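A single protein chain has been removed from this complex, and every other one stays in its place.
And then subunit A:
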Amino acid sequence: MNVPLTPTNGGCRGAPVLKERGQREVFCGLTGIIWLHRKMQDAFFLVVGSRTCAHLLQSAAGVMIFAEPRFGTAILEESDLAGMADAHEELDREVARLLERRPDIRQLFLVGSCPSEVIKIDLARAAERLSKVHAPHVRVLNYSGSGIETTFTEGEDACLASMVPVLKDTTARELLLVGALPDVVEDQMLSLLGDMGIENIRLLPARRIDETTAVGSNTVFALTQPFLGETHAALERRGARHIAAPFPFGEEGTTAWLRAIASEFGVSAETFDKVTAAPRARARKAISQAAEVLRGKSIFFFPDSQLEIPLARFLTRECGMTAVEVGSPYIHDALHGPDLDLLPAGPQIAEGQDVEKQLDRALAARPDLTVCGLGLANPLEAKGITTKWAIELVFTPVHFYEQAGDLAGLFSRPVRRKQLLQLEAAE
């Protein structure tokens, strides 16, 4: 088991972090609903918010909005703002109507928004009350996806953290894998761990409520996503222990992540190599093909999903890129530390955002590739800066060995396109 070497120049864990406050160009946590509702097949996400919230979900979900999605917004109207008791009655009525229409729903999430948080509608109490009314068929939980509290992927964190306190107790030694992944990726992960002889694996979130898992002081858990800080804390409060590891992006990240779990469960080096050798070779080959155009190019990350640090690690170490700035909405040492250790020193690590100043820095650095949100991508392209829009990295299967080539491909495509297009007038 060859351990990934920290870079000779010392990595980024101790690097000074540029902390900025100002205008942020990010999604709020409500956006997490769009992938969470696909993953949790018997859950409905009911946002209590304004027309803005509904419009956001519609804009972010695109055509998915027409596929009878299991989410919706209870839009607050003027009358709801007048008296609070009223709001609870209204909510009870809307929930009853919804559950009547969709009897397949087993778990209902009341999702707080900025308006509901500001006027302090007590959704936690509403969830408790509604849980009693609709028990045992439906479990009602609550979390906040408001912009004032959560940034983009933190919505998933808040949702999963809200589930931790209601997980069953167990004393069994179990491995809990945390983070919503596309089914195909989840199956690959389970098969790799299964082949190493690791059993008693549970998932959070599970695909259905009936499979919901237990947690206790003998549980160890690994995170598949870097934005699960609150869930991490909630699981530790239940006595579970975190297996720190780099995140499973690229061949090296996947191997390091698997190895951390393998060591925890005493898997022999021989078994580990036997299980991982073939997929590692495949991943290396796929990456090297896709990453040909990335070698020697510079990259700049605007903050978006907290995936930035592990992705920068993958792109610099496995695709030969140089990071100029790695911005993340939040940096959490217990979660991001292992990846920061491996990220070669040099880039500016930034937490938070003042978008105007950050744009000034990006334009001055003129990176070969800039990872940013859709509000910034076209305006930057118009200034001659090649961009990779970041949201796709959350929606597309990118984790583990078999997706490593696709992951590199997501970054190489805009660079290749720039080389292909001959649109300037002939001189």
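Descriptive notes on the structure:
As a working rule, a residue touches a chain if its C-beta (ideal position, glycine included) is under 8 Å from a C-beta of that chain, and two chains touch if they have at least 3 such contacts; residues count from 1.
The working rule: contacts and distances are computed from a predicted model.
Between the names "Na+/H+ antiporter subunit A", "CRISPR-associated Csd2 family protein", "Cytochrome d ubiquinol oxidase subunit II" or "Light-independent protochlorophyllide reductase subunit B", the one given in UniProt for the chain missing from this structure view is "Light-independent protochlorophyllide reductase subunit B". Interface note for the absent chain: among A:56, A:140, A:222 or A:256, the touching residue is A:56. Note that of A:229, A:347, A:373 or A:405, the residue touching the chain absent from this view is A:373.
Of the candidate positions A:149, A:236 or A:292, contact with the hidden chain is made by A:149.
The missing chain lies against subunit A, touching residues 22-31, 46, 48, 50-52, 54-56, 58-60, 63, 65-66, 69, 71-78, 80-81, 87, 90-91, 93-94, 97-98, 114-115, 117-119, 146-149, 151, 356, 373-379, 381-382.
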